[in-house]
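All protein chains of the complex are present and in place, except for one that has been dropped.
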Amino acid sequence: MEDFEPKIIAFLCNWCSYAGADLAGVSRFQYPPNVRIIRVPCSGRVNPLFVLKALYEGADGVLVSGCHPGDCHYQSGNYYARRRLEVFNNLLNFLGLNPARFKMAWISASEGAQFAQLVREYVQEVKDAGPNLEFVREKADLVRFLNEAR
Amino acid sequence: MRQDDLFLTCQKAFQERGLDLLLGYEKSSSGFLRPAVFTAPESLERISWDPSASLNLATYLPRFKSKKVGILAPGCVSRSIIILINEGQINREQVTIIGVPCRGLIEKRKLGDLEGVRLVEFRDVSFVLEKENQRRELNLEDYLSESCLSCAYPAPVIYDYLIQGPSREGSKGFLEKRIKDLTRLSPEERLLYFKREAEKCIRCYACRQACPMCYCESCFVESSEPRWLQAAPEPVDNLIWLLTRVYHLAGRCVQCGSCSRACPEGVDLMSLLAWANQSVFELFQYQPGLKIGEKPALGEYRLEDPDFFWGGGQTEGKKCCS
Partner (left out) sequence: MLFLKLKRENFFQALGEFSEYALYVPRREGERVLLKETSLQDLPENLYFERTTGSAKEILFPQEETLFYFKRYEPLERPKLEDRKKLVLGLRPCDAHGIQVLEDNFLNLEPVDVYFKRRRENTLLVTIACSQFEDNCFCDSLGLGPDRLNGADAIIYDLREAVGVLSRSAILSEKLKGYAFQFQEVENEDQVEKGEVPRRDPEQLPILSPEEYLALISEDKLWEKISSPCLGCASCTYLCPTCYCFDLQDVTYGPVGKRVRTYDSCMFGLYTLEASGHNPRPTLKERWRQRFLHKFSYIPFLEGILGCTGCGRCIEVCPAGIDLREVIKDVAKFKR
């Protein structure tokens, strides 16, 4: 368990959060490398099925981050995202999924330090929650086939 | 409610409104009602309405986009019609709503072994079944669908004609209690419960077809690029199917129970749907299907919406209801 390195998929909006993550990089803020970033034009582009698909394919955690409400490059995309993802998050909690599996955040383009802080916190949360075994697709037979073919 | 009232009103509607067809129910050979499309006033002698109806008739409306359609509507169906109008699927002018009183609908599963059973009649608070020449009188309340036990709007909220008769009293208790019981479990226990329900699913999509709100010409399960879930009824894939359909209905579901009654395997859909609706109500004070002209909850926003995002100013640190 100590050496469990979670795989976290992050959907970051192009104009704010992705830029913020980039700023964290050039400013040399340290944060764990467990996050794999997918750039989307706006947090409103995020279909909750993205979150389910990521978990289904084996992600241990999914992060969605966008511009702060009021600052959306497309005016209102993040307002819709806020409504959708909060209802979706509620539904996942009711289902019994570990709350650590899904995180929603607002990170602006200038918030490099905050992005690093967010990732540090979230990676630890997912580490504490352990690997995602409860919402991942059944692929034991394929894994076996892959290994024996070698 | 009187059957002849129903017959006469439907005939009137046909004539006065120039209907092409009327969506209603007729008795099947076992005495239980089943949906029927009446295309001529003469055929209306078969029309009937009682607590043995099962499907939400509004699910047939999007098929008749260009026609003038009449439809029998208790509370839930009338709300479904409002949502279909709000979402641009039908026009108010083309649909003639014949409001009917509703005492609740029977959950056939609760009747147990239905072999050879014939429904004889409904009385004030009971109904009579016959099997092998023996008659049994049962208390209606004990056999109602979960959705009906938690129905807040049994009487139609909108109508062009109204049939007189007693309706149930609106209440919310049953599913609210079920949700409270489920939230008292630990997350792991809850997930196990829903996974076991998902394992029952055979992916027949009867729930989707029975739901008036599921009118998408191409459902997300049919998407092959990207493919969100397998066609095979694997446990996690089934869970994705159930969860996503419920999510697509959040703030659009009137909790009619049509899906739950259509399910051949008895999967517990109502708990998830009730929670989704409760969520939308608690977060945005929105209830679907009560006003024409309203936009769906997830299709609009307010600047002051509650904010549970990390880095959000307002309600930072608070975890969403669990």
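The first chain written gets the first letter, and so on, giving A and B; residue counts start at 1 in each chain.
Convention: contacts are C-beta pairs under 8 Å (C-beta built on N, C-alpha and C of every residue); 3 or more make two chains touch, one makes a residue touch a chain.
Just so it is clear, the structure is predicted and the values come from calculations on it, not from any experiment.
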Option touching the unshown chain, where B:Gly18, B:Gly88 or B:Gly116 are the choices: B:Gly116
Hidden partner chain, touching residue among B:Phe7, B:Tyr205 or B:Phe281: B:Tyr205
Absent chain, residues of subunit B that touch it: 28-29, 32-37, 39, 54-55, 59-60, 63, 109, 114-117, 202-206, 208-210, 217, 222, 230-234, 261-262, 264-266
Subunit A residues that touch the omitted chain in the full complex: 139, 141-143, 145-146, 149
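We take it that only the chains that are shown with their structure count from here on.
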Interchain centroid distance [CA atoms averaged], subunit A/subunit B, Å: 35
Contact set on subunit A toward subunit B in their complex: 48-49, 52-53, 56, 68-70, 76, 79-80, 82-84, 86-99, 103-107, 111, 114, 118, 121, 134-138
Partner subunit A, residues of subunit B touching it in the complex: 179, 182-183, 185-194, 220, 226, 228-230, 234-237, 239-240, 243-244, 246-247, 250-251, 272, 275-276, 279-280, 283-284, 297-303, 305-313, 319-322
